[in-house]
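Left out: one protein chain. Kept in place: all the others.
In this document, chain identifiers A and B correspond to the written order of the chains, with residue numbering beginning at 1 in each.
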Amino acid sequence: MATGTTSIEVAAPTGVDDPGPGVARPGRRPRLMFLRNPKALVGIAILAVFAVLAVLGPWIAPYDPNQVSRDLLQAPSGAHWLGTDHTGRDILSQLIVGTRGVLVVGLVAGVAATALGVVVGVTAGFVGGAGDETLSAVSNVFLVIPQLPLIIIIAAQLPSAGGITVALVIGVTGWAWGARVLRAQTLSLRRRDFVEAARATGERTWRIVLAEVLPNLTAIIAAGFVGTVIFAVLSQVTLAFIGITPVSEWNWGTILFWAQNNLALQRGAWWWFVPAGLCIALLGMALTLINFGIDELVNPRLRSTGMHARTLRRRGIRPRVGFTPVVRAGRPAVETSEEER
Amino acid sequence: MTGPVLEIRDLRVDYGFGDDPTHVLRGVDLTLHRGEVLGLAGESGCGKSTLAYAATRLLPPPGLITGGEVWLTDREGNRNDILGLTDAQLRAARWRDVAIVFQGAMSSLNPVFRIGRQLTDGIRAHRPGLSARDLEARAAELLEMVGISADRLRAYPHQLSGGMRQRVMIAMALALEPQVLLMDEPTTALDVVMQRQILEQIMELRDRLGFSVVLITHDVSLLVEVADRIAIMYAGEIVEEATAADVYRRPRHPYAHGLLGSFPPLHGPRRELAGIPGSPPDLQRLAAGCPFAPRCPHAMDVCQQVRPVLGPPRTGEARRVACHLHGADLPGDVAFPAELAR
């Protein structure tokens, strides 16, 4: 969902006559390759840390996040590692306890949106014709309508906009991106030999979809899921920050809500609003890195093929399109460029 | 008019910048003479396209040239190693001395520029003094030369048919009257009738303009018709090189023989299509011996251990072949296959 950062969106519509991004090729083991991808590994590691915090949060937090104390607006110290807020509540504890809320909403919204996206996208791509036209039009409408304002007005009019409610609202409004990408991929898959063959042998449609189409969409579904989780986390934190979700439910946005409303900025209480934002950024970055990993798996052109800056420098290679580097063994690299430094 | 115009010496190319690259070209030697049509054939993945790209240093990352020389003799008779040129020199030599027609006629043209602009921007880069009117006139002349009316200059690529696009590419390649025209599967995407028309046109233009051609294709029967000489590639090496007639009538390498058997002859009696059993080797895991040995019907013990060198056969014919069957030290007890001794 991050603005056009996934190449999948771009690769998919052209994938019709391409060998096909996102299609598992026999002989390669995509899963293993994914785990060898350093970007994806870093992302998974960060995510794992947050997951542990989310599960164990209430037990490992040093204080009850709601417990007021006499240490009002204290800077970080030995007793309060990340300081306290205007009523003396411990901010580190709020952060740790709030992790669960963030991850649960992200997960629920991601699952809901992905499920809707898969159903709409694959159906549209597979049935074709009028059904496809209708479903595509609907998902394009949902793509164009700005989601955050839509989520805001829905959540603001709900009697109680708790975490799960917000997650479902995000899921219901945020499926269109995935649906669009999946439709394009399904369309190109539908014309592949193995699907055609399955159709020709009279295989049932739902079986073709389950057995032939969906497995080949795994990477794209995963990327869409991760993208939606990023978007859901950002939206939910934003909603909490604006004060739409109940302020009693801790998540990172709630901390920022309290900070903003109690003039943390003007008071110079950086420990109040900096850590929460960094946590969001870190989580978002972890998810983005995982998506890069998936991306490179799907679009081989993005893969770096051993192009690590250090190796290249050591061997004296300057990779350039249009001017293949010449590195003769035993002789220094031919340094040919004068103008392109 | 018979001297060499392009000499490729021991060209080596790796794929992958890391510590475990794939060796896709393993010491290729090839000479192109003036005015000659040299055919380059082999199964897909044998490195024939890589050869064309590497010789012009157009191989995209992670391609890496790890050794060899590519000597180009320009019109003034100066001999330069393309691999040693600076960027500016290389840019100047490209298109003026060596032009290329690529495989995908569909994707070789920039979809957002008009044909006219794409024909003229190459000329302008090399002859900056030319006026807009001269450029336009030259572009029109080029189009007419390949049988397309000049009013198509204002067309966008998507408005042309596949055959027309490939003709535009040819016209573009001849814009500066290069000495060498490299053509990588120029007709693969076209139907048979169009293939013939275009090839005939190229040959006619060659007679008129006098450039040399390297024609790369997997279709040997096509080469037999138009090429003067044919080189057959296998697993990043040239395994046989001879005149077209010799390759066709008397292939010496078992692979060349098999390759010829996979296509129907254009003339003469029909014969059974044989094909070659097995598939090309994985270049990442190449054994010590002859790369073709695992698929070769005549493989001997020596073939498993020693890589054969490309050289003249024992018979002393004017051709080169890389096969132990034709080596000087062929053991006497080996029954020489009759089809390779015609």
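To be clear about the criterion, contacts are C-beta pairs under 8 Å (C-beta built on N, C-alpha and C of every residue); 3 or more make two chains touch, one makes a residue touch a chain.
The rule is simple: contacts and distances are computed from a predicted model.
Asks: One chain isn't displayed here; going by UniProt, is it "ABC transporter permease", "Glutamyl-tRNA(Gln) amidotransferase subunit A", "Dihydroorotate oxidase B, electron transfer subunit" or "2-oxoacid:ferredoxin oxidoreductase subunit beta"?
Replies: Choosing among "ABC transporter permease", "Glutamyl-tRNA(Gln) amidotransferase subunit A", "Dihydroorotate oxidase B, electron transfer subunit" or "2-oxoacid:ferredoxin oxidoreductase subunit beta", the correct UniProt name is "ABC transporter permease".
Asks: Determine which one of A:87, A:218 or A:260 touches the chain that has been left out.
Replies: For the chain that is not drawn, the touching residue is A:260.
Asks: For the chain left out of this view, which of B:51, B:99, B:183 or B:283 touches it?
Replies: B:99
Asks: Consider the whole complex, including the chain that is not shown, and state which of A:84, A:99, A:114 or A:147 touches that chain.
Replies: From the options A:84, A:99, A:114 or A:147, the contact with the absent chain belongs to A:147.
Asks: Taking the entire complex into account, which one of A:49, A:156, A:197 or A:211 touches the absent chain?
Replies: A:156
Asks: Which residue from A:167, A:230 or A:297 sits in contact with the chain not drawn here?
Replies: The one listed residue touching the chain not shown is A:230.
Asks: Just checking the interface: what residues of chain B touch the absent partner chain?
Replies: Spelled out for chain B, the touching residues are 53, 56, 58, 60-61, 90-96, 99-100, 102-104, 107-114, 121-122, 125-126, 156, 158-159, 169, 172.
Asks: Which parts of chain A are in contact with the chain that was left out?
Replies: So the residues of chain A touching the unseen chain are 1-5, 7, 9-11, 137, 140-141, 143-150, 152-154, 156-159, 177, 230-231, 234, 237-238, 241-244, 256, 259-260, 265-266, 268, 270, 273-274, 276-277, 280-285, 287-289, 292, 295, 299, 301-302, 304, 307, 309, 312, 318-319, 321-323, 339-340.
By definition in this document, only the chains that are shown with their structure count from here on.
Asks: Please tell me the distance, in whole Å, between the geometric centres of chain A and chain B computed from their C-alpha atoms.
Replies: 46
Asks: Could you please specify the touching residues of chain A with respect to chain B in the complex?
Replies: Counting only chain A, the residues touching chain B are 305-308, 311-312, 315, 317, 319-329, 334, 336-340.
Asks: Over in the complex, which chain B residues touch chain A? Could you list them?
Replies: Counting only chain B, the residues touching chain A are 16-19, 21, 53-54, 57-67, 83-88, 90.
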